[in-house]
Every structure is written in C-alpha cells, then in structure tokens.
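I'd like to ask some things about the structure below.
Every protein chain but one is kept in place in this view of the complex.
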Amino acid sequence: MAKTITLEVARYRPERDTTPVFQNYEVPFRKDWVILDALNYIKDQADGSLSFRWSCRMGICGSCGMMVDGAPKLACATFLSDYAPGPVRVEPLRNFPVVRDLVIEMTDFMVKLERVKPWIIRKDDKPLSEGEFLQNPEQLDTYRQFSMCINCMLCYAACPVYGLDPLFSGPAAIALAQRYNLDSRDQGSKERLDILSGHEGIWGCTFVGECTEVCPKKVDPAGAIQQYKLTAAKEWFKSFLMPWGKR
Amino acid sequence: MREAPAYTEYHPKWHRIRTSTYWWLGQRAYLKFILRELSSLAVAFFVVITLLHIRALTQGPEAYAEFEAWLRAPLLIALNVVSFCFVLFHAITWFNLAPKALAVRLGGKRMPDFVITALNYVVWLAVSAGVAWFVLGG
Partner (left out) sequence: MVAALLVPIHLFLYGLAFPLGWLKAPGYESTLALVRLPFTRVYLFVLCALPLFHWAHRFRYTLCDGLQIKHLNELINLFCYGGAIGGTAVAGYLLWNIP
C-alpha cells in the first residue's frame, strides 16, 4: 500500500486570485482516512490557509459537501482508499458561488427552502388542552424518507437544471415541501402548490435523477418531485373540471 | 433571464462558474439523460413514417407499393434500426423510472420498485403481442 496520496485542491483567494487554481498536497494514505481527514491534515501540517466547512465528521450535519473527482460527495463520508493511487481532485460544491477555497455561498438555497414553507401549516390550531397531534406508524412512513434530508446540497450540485437556471427551486427544497405535504398533521399543501407550480418550482425538473444518485441519506428527491408533479397535475385537472370545489 | 437572482447578493469577489453548453458531456449519467431525451426524436420520426404510410394507403395500390419499396432503401432501414434502438431505450428507461413517480402503497407498505417495473414490462409484452397478432391477420 502506498504511503502517501496526492490531493489536488482548488484554491481561490479572492484577495489575490481572479480564478481558482489547483494546489497539490501529499497526505498520508491511511486505510481509514476520509477526505476530511486529509483536508484537516493539510490545514494542520501543510498549509494553514486552506478554508473548508466541516462539523460533525459523521455524515449528519451536511456541512462538508464538496466535489471529489467531479462528483458531489460529503468529505467525511468519502474514503481515500476508494481513490487510490490518486491524485484526488477536490473542488468546491458545483453550481454555487465560491467564497474562498472550498467554501461556497448558500444563501440561494436558504431562501428557496424558506419559500416552500417547510413547517407544519395549520388552518385551525388545536388548543393545548386537547393534547398533541397523533400520528400512527403508517402515516409516518408516507413521508419519513423525505424527512431524512440533512440540507447538504449535494443534490443541487448534481442537478444540471439548477446549474442552468438559477431560479429553479431545486431538489432538496421540493423534497422537503413534499415531506410536509404528506405529513398527516399538515394542512398547507394548497399554499405550497401555489408557490411551487410555476416554472421555477416543480416543472423545471426534467427527471435527470442525479439528485437521487448522490444523496447521502437516500432521500430520493427525484421521486418526491415526480410524485409532486402527479399531484399538481391532478389538482390542475380538478380545478377546471370541477371549479366549484373549495379553492 | 440572464441577471443573477436578487436573493444571492452580488459580491464581486465570489467566483461564479457559468455552466458550459457542453455540461452534458461532463458525466456519463448526464449523457445517458440527454440520449434518453433525444429518443423523443425517434418517436417523432416514427409518427412521421406512420403518417406517410397512411397517406400512401389512401393513394392507391401503386403508391402503396412505391412506399413499401422506399421503406426498403438502405438509408431508411438504417434510420429505422437506429430509431428502433432509441425507442427501446426510451421504453426501458421509462419503465425503470415509473415506480419512482408512482409511489403505490398497498395496505400501508410501499410496493417495491421492481414490482411496478415488472408489471410495466408484462403489459408491454402483452400489448406488443396483441398488436402483432392483430396486424399479422388474426
């Protein structure tokens, strides 16, 4: 087994670079090391100026998303041994503006997420004395998969439509909207449908399916979006075949 | 449509990479996707051929014989072979994707994907057999 492996890391220092450049680092090749370990080694031993986001180091916080050899991955969940003998190319997450080195600007995603209202919407609030909303396991199961999203934005890096049209809501936002639509306690599907039925909502999606492929939590956003499309189409037909229904 | 959306503030030092027109060549998955979408051209080609076929039918036996001879030309055969491959690709990708869009729940448990896919293939084979039987003079 080789002793070291080369990482080609994209560096972008706005105070002196106009475009990203690649810098090579030799890091120890340990069988149990992930990209995050390699990056931390670089920062500790080789080049303290390298900037990147990370937190939990176990694939649940969603902070360390980056492109490894052109594919969106979580740095804490991608083993160096899969890329032996290297070199491994590490770049910031695609389709987002780069602030510095491997750090991207994610305000766009945050705004889109908020727009779809990812919370329980009630038309009528139950008083506290009536207790909590009850939900049985079957009801939980309908939306459970979509609730696993850790907002890591790997799906946005994988989605070509998001890359081409910055106004597209994107896989995670729509999957989370669907998670709340399917929740038995929620009464807000109409509101979300109005927000998402435009071109920048669900209809921009052409079912490439890459978002589902790269999702580290198996959320299947592509499935969520297609199911949402079917629901929206049904609602559309209902609205003009039966316009007297309660809007 | 070209300006950046208002909610990502414009910061002159943030580096934005514009998606290249050849983005679909970057990854095998993207290429497969574009080919899948282009299979719609083969479908349109089929419709055109069918319409020409019907037109030849209405124009009498000599026109029909001429049309059938034209269909045998090497160029047409080649086009039909390519179209057929694309149409098959289209059908197979469609059946594989169908279960994702149609989350069928049976008694609370979601049906596994391959059941829906298999059902689609069965219907496809049955329908194809039916059409063949009908056309070949059943």
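Going in written order, the chains are labelled A and B, and every chain counts its residues from 1.
Methods note: a residue touches a chain if its C-beta (ideal position, glycine included) is under 8 Å from a C-beta of that chain, and two chains touch if they have at least 3 such contacts.
Worth saying up front: this structure is predicted, and the values here are computed from it rather than measured.
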item	value
Hidden partner chain, residues of chain A it touches	160-161, 164-165, 206
Chain B residues touching the omitted chain (full complex)	1, 19, 21, 24, 34, 37-38, 40-41, 43-44, 46-51, 53-55, 57-58, 61, 64-65, 68, 71-72, 76-77, 80-81, 83-84, 87-88, 90-91, 94-95, 123-124, 127-128, 131-132, 134-137
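We take it that only the chains that are shown with their structure count from here on.
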item	value
Between chain B and chain A, distance of the C-alpha-averaged centres to the nearest whole Å	29
In the complex with chain B, residue positions of chain A that touch it	12, 14-15, 19-20, 70-71, 94-95, 97-99, 105, 107-108, 111, 138, 141-142, 160, 163-164, 166-167, 206-210, 212-213, 220, 222-223, 226-227, 229-230
Chain B residues within the chain A interface of the complex	4-5, 7-9, 11, 13-17, 19, 23-24, 26-27, 29-30, 33, 37, 97, 100-103, 105, 108-110
